[in-house]
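Removed: one protein chain of the complex. Kept in place: all other protein chains.
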Amino acid sequence: MIKVLLFAAVREFIGKDMIEMEGGSQTVLQLREQLEKDYPEAPFSHAMAAVNESFVPDDYEIKPGDTVAFIPPVSGG
Amino acid sequence: MIKVLLFAAVREFIGKDMIEMEGGSQTVLQLREQLEKDYPEAPFSHAMAAVNESFVPDDYEIKPGDTVAFIPPVSGG
Amino acid sequence: MKNFLLTENPISAEEVIQKVARREAGAVTVFIGTVRELTNGKRTLYLEYEAYKPMAEKMLEKIGEEVKEKWPEAEAAITHRTGKLDISDTAVVIAVSSPHRKTAYEANEYAIERIKEIVPIWKKEFWEDGSKWIGDQRETAAYPDGRPPEGMLDQ
Partner (left out) sequence: MKNFLLTENPISAEEVIQKVARREAGAVTVFIGTVRELTNGKRTLYLEYEAYKPMAEKMLEKIGEEVKEKWPEAEAAITHRTGKLDISDTAVVIAVSSPHRKTAYEANEYAIERIKEIVPIWKKEFWEDGSKWIGDQRETAAYPDGRPPEGMLDQ
């Protein structure tokens, strides 16, 4: 199992702030493509991925128990 | 009569913060030279002049009733 | 007393300043980001800031480390607010102390630029005629290369 955290516009499009799903043997890119298929209206392509609170590149391999977050372009400050 | 205000190192060298003196028909340069003669140890040459709270050049003509201040290099902030 | 944190409560600038006060400091610079009413003529009613809180605090700490690396004599503290903010409310306070003022200005400005790059906080603007998530503060395309901006991945 992995947790996928959603924020801002992505969260609002999907209507949830967290999805729990089977997984833990795919890359971030594979997860991203699956989510884009499941939720075609949500702007995943604009979001950076973070695993366990650190930004990761798209070829990062997710392990079971990981918390993946999709980070839309930030606008703090 | 004019008032001459003294500050910081100049004030301490002379031991006064104000001198009242005859005057009002000389330039700042003439006043400066007179003071340098009267108080040879005081660092007037390093000080800028201000008349009535505005900086003035050395050729400025002092009028009776003016308040002349000698402003050593400043160090606020 | 943590130097890098998120809060849902109003921020006291004085409190953030106190965190960087020290006998070696000759200069403290402070940046206070406030909610302004007009942006390009459009009237903001209020804002909401959402955050991925644990990661956002981690990224603020990372900015503090970057500051220390670039300006070893500088000390930084940052507090960012989340939730609903009204006009003139303070969204973020950055305080930097240093023996010398040049460093304090440079490090402070660096910190706000980095916040806008790597800290997972999102602003939703509520205008008279609708609302929108702001995702493009730096006025560049979002991750135009499909890669995070430089420095995002070097943990």
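Letters A, B and C name the chains as they come in the text, with residue numbers starting at 1 for each one.
Everything below uses one rule, namely that a residue touches a chain if its C-beta (ideal position, glycine included) is under 8 Å from a C-beta of that chain, and two chains touch if they have at least 3 such contacts.
Here the structure is a predicted model, which means the values were calculated and not measured.
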Contact set (omitted chain vs shown chains) is B, C
In the whole complex, what residues of subunit C lie against the chain that is missing from view?
-> 13-14, 17, 21-38, 87-88, 97, 99, 101, 104-105, 108-109, 112
Residues of subunit B in contact with the chain that isn't shown?
-> 5, 7-9, 11-12, 46, 48, 50, 53-58, 69, 71-77
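What we mean here is this: only the chains that are shown with their structure count from here on.
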In whole angstrom, how far does the Cα centroid of subunit B sit from the Cα centroid of subunit C?
-> 49
